[in-house]
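Here the complex is missing a single protein chain, while all its other protein chains stay put.
On to chain A.
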Amino acid sequence: MTAPLLEVQNLTVHYSARHRRIPPLLAVDQVSFTLHAGETLALVGESGSGKSSTATAVLMLRRPQGGSIRFEGHELTSLDERALRVLRPGIQPVFQDPYGSLSPRKSVFDAIAEPLRVQGRWAPRTGPARVAELLDLVQLPGSVAERLPQELSGGQCQRVGIARALASEPRLLVLDEPVSALDLSVRAGIVNLLTELRDELGLGQLFISHDLALVRHVAHRVAVLRRGRIVETGPAREVCDAPSHPYTRELLSSVPGLDRLPTTSPPPAPDLS
């Protein structure tokens, strides 16, 4: 077996209270998991269970109070800012709000070009070609390049966000509820794009979601978080079809109406009363 892309051990995140007397809030408590290239690991759990705090630590946007985060063999928690700057492009986020993660005054072209410029990978000739290539990778027509985010639909905007993340040539995507703010009829298209990119580019994906039906579809493995701790982890189908922890069962039972959704039984004869 190859070495994991990401190895998180005993991750601990607190938020200290404003008053010294109030003890800090333990948002992530001794969380451990591994993630391989080409694999999707889903983090599920109710609001406040520590999913986003885990994501924030993996992205090294906020240093955790304890534990270890190894990415491609490097211990991120012991690196200084300068060393992190070299590794950061390898771990890219995609957030829930497609508009909020793009600057409203920057064109699609500039939004995608920015990481290339910042990382010194921009040349007058190859730069624009790379932007065109990235737009193509997320299945957007080249004509959107000159538009501003507010001139795009939510789904198109999310594709631009993904293209921008891919510009850094990441090996790991951290996806925090990447489709839950999107229009119903465009979600499946983004889900398909994310799984295609994973399979084609061999990306690892840490996929945070409330939607267990979706998780069952996209993830290889699932970790269920409750109050900052992992209460159950395993292959997505096993966890979703035969949960062993009562909390996972409760989460699953709150997915409404799945049994009333269509099955594969043939439709009845037309009723023209």
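Quick notes on this structure:
Simple rule for what comes next: a contact is a pair of C-beta atoms (placed from the backbone, for glycine too) under 8 Å apart; a residue touches a chain by one contact, two chains touch by 3 or more; residues count from 1.
Rule of thumb we're sticking to: contacts and distances are computed from a predicted model.
Protein name for the hidden chain, per its UniProt entry and selected from "Formate dehydrogenase beta subunit", "Oligopeptide transport system permease protein oppB", "DMSO/TMAO reductase YedYZ, molybdopterin-dependent catalytic subunit" or "protein-glutamate methylesterase": "Oligopeptide transport system permease protein oppB". Checked against the full complex, the candidates A:Glu46, A:Glu72 or A:Asp97 give a single residue touching the omitted chain, namely A:Glu46. Checked against the full complex, the candidates A:Ser16, A:Thr126 or A:Ser153 give a single residue touching the omitted chain, namely A:Ser153. The chain that is not drawn here is touched, among residues A:Ala83, A:Ala188 or A:Ala242, by A:Ala188.
Note that of A:His36, A:His210, A:Arg227 or A:His245, the residue touching the chain absent from this view is A:His210.
The set of chain A residues touching the chain not shown comprises 46-48, 153-156, 183-189, 191-192, 195, 210-214, 216-218, 236-237, 250-251, 253-258, 260-268, 270-273.
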